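For this view, one protein chain was removed and the others were kept in their places.
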Amino acid sequence: MSDVKKFCYLNRKAPYGTVYAWESLEVVLIGAAFDQDCSLVFADDGVYQLMKGSDTTGLGIKNFSPTYSALGDYDIKKIYVEKESLEERGLSLDDLQHLVWEDEDEDYAEKDSIMVVTKDELAQILEEQDVVLSF
Amino acid sequence: MSMLHTVNKSAYERGTLESCVSKAAKGSSVLLIEDGVYSAVKGGTKAGVIEKAMGDVSFYVLGPDIKARGLDEGKLIDGIKVVDYSGFVELTVNNDKVASWL
Partner (left out) sequence: MSTISVNGKELEVDEEGYLTNLNDWVPEVATYMAKDEGTELSESHWEVINFLREYYEEYQIAPAVRVLTKAIGKKLGKDKGNSKYLYELFPYGPGKQACKYAGLPKPTGCV
């Protein structure tokens, strides 16, 4: 049982302007196959990755914002967003996509994946991880 | 003469916008593109950089870039103009020089 490690993906870059956000998402989706205890953290400009209402038609590039909604299917149930990062940027939880995971044990009841946490709480969460992958 | 400055980085990640605005002459234009558009959201701690300079400098954002990032005009600081690609071209033509801030 001690094989299961706590993996945390730390996302600190805005999407679309650079390739970090998409790269991270791909690694998360691939890594999900290994049945580890995964969580995602969005802090600093990383909070922009979860913005709702993205439309990339005008840029002519792939829109991967809808892919975050698939994270629940990949058993990603813990998505932490830093409160201070949101506030600094004039954003709130309402500006983000509503991400859920389905609890099979409770007849596929939808449960919220996103938890808004303070930087102190985040420090504690990071402290508990075995592996932190930074993007 | 008149100059167009473009900024493509978020003010929350780098000091590019502040540096640009501090060096932009009165009457020049600043166009926020790519991740630069995040700096135009009202209520953010960096909104003041733009608000303070607005009397002297005209601010623009590139429409397709705000749409891709889930922002709409309602979230932007009042007085910032949204332009499309042809508006970008027009700004380029109407100014004598262009400076890209990275």
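To keep things simple, chains are lettered A and B as they appear, and every chain counts its residues starting from 1.
We adopt the following convention: contacts are C-beta pairs under 8 Å (C-beta built on N, C-alpha and C of every residue); 3 or more make two chains touch, one makes a residue touch a chain.
On a predicted model such as this, the values are computed, not experimentally measured, just so you know.
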Legend entry - Left-out chain, listing which of the shown chains it touches: A
Legend entry - Hidden partner chain, touching residue among A:S69, A:S92 or A:S134: A:S69
Legend entry - Among A:V4, A:I30, A:A109 or A:A123, residue touching the chain not depicted: A:I30
Legend entry - For chain A, the residues touching the chain missing from this view: 26, 29-30, 32-33, 62-64, 66-67, 69-70, 73-74, 108
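Keep this in mind: only the chains that are shown with their structure count from here on.
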Inset, instruction - Could you put a whole-Å number on the gap between the CA centroids of chain A and chain B? - result: 29
Inset, instruction - Can you check the complex and tell me which residues of chain B touch chain A? - result: 8-10, 12-13, 34-35, 38, 41-47, 63-65, 67-72, 75, 84
Inset, instruction - Write out the stretch or stretches of chain A touching chain B in their complex. - result: 13-18, 44-45, 48, 51-59, 61, 63, 65, 88-91, 95
